[in-house]
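Only a single protein chain was left out; the remaining protein chains are all shown in position.
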Amino acid sequence: MTVVFERTTGLTEVETHYCPGCTHGIIHRLVAEVLVELDILDDTIGVCPVGCSVLAYKYFNCDMQQAAHGRAPAVATGAKRVHPDKFVFTYQGDGDLASIGTAEIVHAAHRGEKISTIFVNNAIYGMTGGQMAPTTLIGQKATTAPYGRDEETMGMPLRMSEMLATIDGAKFVERVSVDTPANIRKAKRAIKKCFQVQLEGKGFGIVEVLSTCPTNWGLTPVESLKWLKENMIPYYPLGNFKSPEEVE
Amino acid sequence: MEKVLMKGNEAVCAAAIAAGCKYFFGYPITPQNEIPEYMARELPKVGGTFIQAESEVAAINMVYGAAGAGARVMTSSSSPGVALKQEGISYCAGAELPAVIVNMMRGGPGLGSIQPSQTDYFQATRGGGNGDYKTLVLAPADVQELVDLTIEGFDKADYYRNPVMILGDGFIGQMMEPVVFKDRSDVELPEKPWATSGTKGERKPNIINSLYLGAEELEEHNIHLQAKYAEMAKNEVKVESFGLEDAELVIAAYGTTSRICKTAISKLEKEGYKVGLIRPISLWPYPFNEFEKINDDCKGVLTVEMNTGQMTDDVQIALNGRMPSYFYGRTGGMAPTPEEIVNKVKEILGGDR
Partner (left out) sequence: MAQKGRTTFKEDICKGCGLCVSVCPVKIIALEEIEINRKGYHPAGIKEMEKCIACQNCALICPDLVITVEKL
């Protein structure tokens, strides 16, 4: 009898604060598994954001810095420049990365900062209680868009991966989803490729992960996966937007 | 060591590098642009890194990341830019990260002017950003003192694991004066076992953080911080003073303004007025006790600043109603002249003699 799936040592034993069915836990696990499989956990500095994953420093089993809202790429830049031989990643949500931290993520990519970013897009502000995010879909209700997002006054949802892929310094950009076991496997492969881009010194990499928020979407965890598939993936197409040939 | 002629904005950089600072993150703003320019030119020569950040906000957060990774790190700006940095300064204080922040103050509020001022006294000494925190605030009056305080600032920042602010008044950055750099070849930088540098599999993860969700935890953290600030208040007061025991009036001034006041005091002395001086060098912690040395017959304390009266608050706290507090100030590039100060002193003391 062989163990084919067990808890990764890349995560601490601390139980997460995430709501039941929230896919943050899956994404944490994928990142941690990749850190262990690439054998870099002991040489990693992670930077966590403000938002639902604000407490990620308790969960990743490596050195961690907690950054101000949106500033994780700047904090990671500081850490990476001091320790160019260490692996540095940021873990950010859509409010953090696509709203308050747009300057920091764009310019980290623009400088070709050798850091890796995990961008969790669940189309809502989770931690603060379901307010509208830049990634909230048209018609989707949020506590600050009680009648649903309206293009006329709130604009169209922001596609960060497509935007970042236009920047020369960004060497790896891929959007994945964690709504099915098959997509979870693909997500892990993308995260591994993204991390390798940093390890090979090629430049900035980002993996956007479509994620759920059952609590603030007002759906069950299983319904949330279905909602993600039917609503988010059509607007936020999965796939690789940019990859250095060597990684392909 | 040899004396070299240096502009303040360059001297502060040379001092930082002498103190072992290898990382600088900044954003251009007049009147301190020589600082990022010097660092961009010189840091690569010592194996360091300069980044022109996308904003002051990003720059201070890069400082947070580098300080959290264990490096000696500096940023600089001028008033509106330092306003933007307050987020990161508060986070550094909360996460107990050492860093040196230089503010070459210009006129305000808002975009104000690019001329020298001392208008950020409140911002610097009252904590600028959110939360109960303090930064060590050092206000040099000449370029040599700027060099010495900057070097010491890095040591103090590491010792207390706290941000240190060098508060220059714009003139300091632009003036050229001869300076001497003390030999520091035997100084070893302190170990930082708390820094994030990868566990190497040899220790538990280090965490740099200012979040304490539990109310009790947060209060405990604040009590710890306050104990540290109390220690700083006890040990880090710096002040120059003279003539307090027989002064008819005492002038309180810091930075370049204190030098103008010294000229005014000499002029007054020739006319038979005995005027003392208290020059706070540390603006936080403030040299409250120095004011107790003022003789009881003194007619009061005249605060002179390049603002509309900010240090007056601390002077009044120090005096605690013992004698009157007066103020004279000019704003944003309008430096008070010795004659203006002489006239103000005479007005307080009852006209010409």
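Residue numbering begins at 1 within each chain, and the chains themselves are lettered A and B in the order written.
Definition applied: a contact is a pair of C-beta atoms (placed from the backbone, for glycine too) under 8 Å apart; a residue touches a chain by one contact, two chains touch by 3 or more.
This one's a predicted model, so the numbers in the text were calculated from it and none came from an experiment.
Summarising the interface, chain A meets the missing chain with residues 1-8, 11, 15-16, 18-26, 29, 178, 180-181, 184-185, 214, 220-222, 225.
To be clear about the criterion, only the chains that are shown with their structure count from here on.
Chain A and chain B, compared by their mean Cα positions, are separated by 39 Å. Only residues 12, 41-45, 47, 54-55, 57-58, 60-68, 71, 74-83, 86-87, 103-104, 106-107, 110-111 of chain A touch chain B when the two sit together in their complex. Considering their complex, residues 23, 25, 49, 51, 53-55, 57-59, 61-71, 73, 87-88, 91, 95, 196-202, 205-211, 213 of chain B touch chain A.
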